[in-house]
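Beneath this line is the structure, given in structure tokens, with notes to follow.
One protein chain is absent from this view; the other protein chains keep their places.
Take a look at chain A:
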Amino acid sequence: MPENPTHTSGAAITAPLPPVSPVTLRINGQERQLHIAPWTTLLDALREYLDLTGTKKGCDHGQCGACTVLVDGKRINACLTLAVMQEGRDITTIEGMGTEEKLHPLQQAFIDHDAFQCGYCTPGQICSAQGLINEGKAKTAAEIKELMSGNLCRCGAYTNILAAVQEVVEMELKIKN
């Protein structure tokens, strides 16, 4: 092997890569220590460094909603934020929503209403629906449709997704009133 390998393509590296730095994230109630480069998105941190693969990478550009997680109870696209920016916040992923023994009401409703086919968008749909419930703005089917529009489903299970979300929204409204 040559001691100084010649770059065969691209420009020469002119700046040294910055070292990885320690980042502490609070995910599903647990403090997790990571050593990552600053350009690691929250989505990549979850999937590639913490083995929390429930959160899905769809478009990686904030257009599909598959990567939706909750930060301090608010839904966001994990692909469009850096992990380091979320230090000190409370992050909830699909893994923190329910357990195998006791499903989250939204998880149960998605099963009851057959609200998915391939299931790839489902974790994002469920986290987004929880965010929608936390916001408390959507009450009717039309409002739920509009406020779930950041989550795409390529299988086209929208009708059943709407039914599942609406059931839980109505349940929550009953509890409140």
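Here is the rule we use: a contact is a pair of C-beta atoms (placed from the backbone, for glycine too) under 8 Å apart; a residue touches a chain by one contact, two chains touch by 3 or more; residues count from 1.
Following the convention adopted for this analysis, contacts and distances are computed from a predicted model.
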*asked:* Not counting the visible chains, the remaining one has a UniProt entry; which protein name from "Phosphate transport system permease protein PstA", "Xanthine dehydrogenase YagS FAD-binding subunit", "NADH-quinone oxidoreductase subunit M" or "PTS sugar transporter" does it give?
replied: "Xanthine dehydrogenase YagS FAD-binding subunit"
*So that we can see where the missing chain sits, which residues of chain A does it touch?*
15, 17-18, 37-39, 41, 60-62, 65, 68, 74-77, 80-82, 84-85, 128, 131-132, 135, 137, 140, 142-143, 145-151
